[in-house]
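Not every chain is included here, but those present sit where they belong.
Residue numbering begins at 1 within each chain, and the chains themselves are lettered A and B in the order written.
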């Protein structure tokens, strides 16, 4: 590859669109890693990703076991009601060991670290939600146009 | 975060790779939001995302209920043949209320708004499809090299 030097990344705009633990964590971890490096980070929660910032849901998020062949479980086993809970508990234990906080604490940590958190207006309306359903760390409910404005100069990362 | 001002985003290159309603809509909505703001938008349909532009499939796209813990259904319930249809009908009703058009009309609207729509050559060949299987709004079937050429100056957003 080329040896060309580029100026360092200054800003990321991360979209979290999935509602499972394995769908939410990559975006949170990338946002946090950015802030640790002094990179500006905006996180935009949309579709099922809204789960991560909903007061009533954020503590109940599970790993997606069915439909994920990487879990190495025969499909019929993955369907048993307890399996997702089991995989979730395993993953949470491992994350705890690595000092990766649960979703609610992670959101607080990100906000404290200066990341800006936004909920997608269209999804909020589709699911009949209101500002009060979200944790106070959510800066605003914004539409796609505002998302693009806030993403000026950023790498957009859709997770 | 820094208060640095950046020039506005000029162009997005959106890849749609999933074949469920919840996999297709985020990309369509982001492409449309871009055009509304005067941002250039190219949409590249690949893998199961081709569903969105296939004449025979685009009106039959469903929500992925199984393997999506955010649907809040016990896994065995999500498996019942009718559940995906039920979730799909609910989501379509809500989108209709928000004036979000069905996939086929959305594709027409995007094309009318000046978005460029492309199908991925490798996937087209893998699924034994031809140009005629796609809606006329599809500008061309292109390979990855051409995708990168058309993405010059754009934020690439893989959904």
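Quick notes on this one:
Operating definition for what follows: a residue touches a chain if its C-beta (ideal position, glycine included) is under 8 Å from a C-beta of that chain, and two chains touch if they have at least 3 such contacts.
All values reported here derive from a predicted model rather than from experimental measurement.
Counting all copies of the one sequence in the full complex of this file gives 3, of which 2 are shown in place.
Please note the rule applied: only the chains that are shown with their structure count from here on.
Distance between chain A and chain B, defined via averaged C-alpha coordinates, is recorded as 21 Å.
On the chain B side of its complex with chain A, the touching residues are 1-2, 4, 6-9, 12, 22, 25-26, 29-30, 32-34, 36-37, 39, 64, 66-71, 74-76, 78-79, 91, 94-95, 98, 100, 155, 157-159. Listing the residues of chain A that touch chain B in their complex gives 10-11, 15, 17-20, 23, 40-41, 46-48, 51, 61-68, 78-81, 83-84, 114-116, 122, 125-127, 143-145, 147-149, 151-156, 158.
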